[in-house]
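A single protein chain has been removed from this complex, and every other one stays in its place.
A and B label the chains in the order they appear, each numbered from 1.
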Amino acid sequence: MTHRRWFTPWLLAGPALIWLAVFNLWPAANTVILSFTNAKPLGGGRFTGLDNYQRAFSDDQLADALLNSVIYLLICLPLLTVLPLLLALLVQRRLPGITFFRTAFYTPVVASAVVVALIWGWALNDRGLINGVLRQTGLADSPVPFLTDRWLLLLSAIALTTWKGLGYYMVIYLSALANVGRELHEAAAVDGAGALRRFLHVTLPGVRPTMVLVSVLISVSSLRVFSELYVLSNGTGGPGGRDMSVVMLIQMYSRGFTGHLGYASALSLLLFLITLGPMLLLTRLNRKAA
Amino acid sequence: MRRSRGSNTPRSRSFNTPSPAETALRYLLLLFVLLLVVGPFLWQLSTSLKGPTEDVWSATPHFLPDHPTVDNYLKVADTIPVWTYAANSLVVAGIAIFGNVVGCTLAGYALAKLRFRGVRLVFGLLLATLVLPGEATVVSQYVTVRSLGLADTLTGVALPGALSMLNVLLMRTAFAAVPPELEQAALVDGANVRQRLWHIGLPNVRGMLSVIVIFTFIGAWDDFLWPLIVLNDPQKYTLTVGLQYLNGTFSANPRLIAAGTMIAFLPIVVVFAVCQRFFFKGVEEGAVKG
Partner (left out) sequence: MRRIRAAVTTAVLTATLATGCGLGSDGSSGSSDSAASAAATGEVKGKVSLQTWALKPKFTAYVQGVIDGFEQKYPGVEVDWLDQPGDGYSDKVLSQAAAGTLPDVVNLPPDFALPLAKQGLLLDVAKADPKLGEEYVTGGLDAYRFAGLGGTFGYPWYLNTDVNYWNSELLAKYGLDPKKLPTTLDELIAQARTFKEKAGGSAYLMSRKPGLGDLVDAGVKVMAEDGRSFTFNTPEAAAVLDKYRAAFKEGLLPNDVLTDTYAGNSKLFTAGTAAWTTAGANFITTVATDNPTLAPKIVSSPSMGTPPLYVQGVSVPKNTKNPAAAVALARWVTSPENQAAFSRLTSIFPSTKASANDPLFSKSDGSNAGDAKVVAFTSLAKAKMLQPVQVDDAMSTIVKQQFTLAISGDTSSKQALDTAVERCNQLLKG
């Protein structure tokens, strides 16, 4: 027995459970009920059965949004699982000035979406910094439509996500790396293992649980991407709205006085079911590894 | 825990000292990433220092202001009560940090180290919150806060974020990484839950705690929509909301907006730069734990 009184764990977890119920589960339950109605933000709604779900299955925009999410996931998952780990390894070594670099690499994480949007909008538009450089170096004679082509816009948003995520996941990896005993490394070094082998046989197994956690976080946030696409397309989702993400659709339908809360709630629930997939898969992997 | 002192032996020195070529390569990489990551912010900083006669619109702007001036900052401080807003933001961040540090530590410990009936259910619910549909729930959150009598208060702003489920999960992960032998030994010695949490758990998760402090601070500091909805009295506005007054007065001077965003952004950088020693030390603390 880890504790004497049966209620000790509940006492410790109590505050968290209250918050869980009031600020997470209750609004979510609300969403489930709403998804079967045609509710508006003002003035009730009528029970409409599965209408919202039927509508979702014939919604072209939702199909586009799901495709975007999958692409997002496929590109972001490897990039953001690996690059921050490499970055963490780079800044882990105590070189003079290293704390400065660590702090600096973290700045995009702390910047608010508005600042980031402003800057990237400037950099990527037709007369922006990047197109300017491309033209001056002769790599492109006409501006590259980073923000107006369906696929380029998606890639730009992915680049932005990666840029913002580097520092965030780097810190998580740093704290994990710290737990990989230095002695193990040293022992391996003495045994004549090269840097690559040490990485593969000591570092990687040591940070595997963290990698799993990080990839869960990345999968969920890729499927639920919002601000990058929203900001780069100024809320419109590009030509024809083909660069909308599911969360953008939910926002579009739920915001405002005439918000279609019922349909937005149904979309929220579908998104929930979809994100559940990778989560279950990854927790299973985690359990196997452990 | 004592074993790590051994890193002063001659054997480990050879492991610790990289070759000059490697050091040079490392710095080169560090500088490259630095340019990618902070370049855009310096650009924004430079815009905020430009005088009214300088062209801030051109595609290839001068990086250094020709006539650097702090007028834009003074103008911002003249226009809105920056200090009041910043103090309000600090209060909100303070409450949120307190709630997260205490609540998530307790709950994380219970979930990781105490065996009790229902632990899997609670853990499952917590995981589910990561993907729970929260997009269409702002209005119902507001109603909850209002029915608690906390509308138009800074406490009301801080409340929903004062105990984040993600942070509970992070603390759980951190406690789970503490070697079980330590717990076992203390348990054999007859230490109760409070003693084990205080003397064995906490010293080993300081890294994760500092991560949570920073993340919570940033989240509270940058949030816009939620404080706007909760607060009515402009005297109680937080900084991000208050800065909108710069944007909302019929005109949009990019220099003033740049100065405003810098005013919101620099405190985060300063807080982070001051805390980073503790932060990264905390992140790395595992190294002395063995």
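Here is the rule we use: contacts are C-beta pairs under 8 Å (C-beta built on N, C-alpha and C of every residue); 3 or more make two chains touch, one makes a residue touch a chain.
These numbers were taken from a predicted model, which means no experiment stands behind them.
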Query raised in the report: Which chains here would be touched by the one that got left out?
Result: A, B
Query raised in the report: Which of these touches the unseen chain: A:161, A:219 or A:233?
Result: A:233
**Report entry** Of B:23, B:79 or B:155, the one touching the omitted chain in the full complex
**Finding:** B:79
Report task. Have a look at B:119, B:138, B:202 or B:273 and name the one touching the chain we're not showing. Result -> B:138
Query - Candidates A:147, A:188, A:212 or A:282 - the one touching the absent chain - result: A:147
Report task. Could you please point out the chain A residues that touch the chain left off the display? Result -> 29-30, 33-34, 36-47, 55, 118, 121-122, 125-128, 143, 145, 147-148, 153, 231-242, 252-253, 255-263
Query raised in the report: Which chain B residues would touch the chain omitted from the figure, given the whole complex?
Result: 52-53, 55, 57-58, 79-80, 138-140, 142-143, 146-147, 151, 224-225, 228-229, 232-234, 241-242, 244-245, 247-254
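One rule holds in what follows: only the chains that are shown with their structure count from here on.
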Report summary line: Cα centre of chain A to Cα centre of chain B, whole Å, reads 17
**Report entry** In the complex with chain A, residue positions of chain B that touch it
**Finding:** 3-4, 6-7, 11-12, 15, 18, 23, 26-27, 29-30, 33-34, 36-38, 40-41, 43-44, 59-60, 99, 102-104, 106-107, 109-111, 113-116, 119, 122, 125-137, 139-141, 144, 159-160, 162-163, 165, 168, 173-174, 177, 187, 192-193, 207-208, 211, 218, 222, 224, 240, 257, 261, 264-265, 268-269, 272-273, 276-277, 280, 282-287, 289-290
Query - chain A residues touching chain B - in the complex, by the definition given at the top - result: 1-4, 6, 8-10, 12-17, 19-20, 22-28, 30-31, 34, 41, 87, 90-93, 95, 99, 101-116, 118-120, 122-123, 127-129, 131-132, 163, 166-167, 171-172, 174-175, 177-183, 185-186, 189-190, 209-210, 213, 216-217, 220, 224, 247, 250-251, 254, 259, 261, 264-265, 268-269, 271-272, 275-276, 279, 283
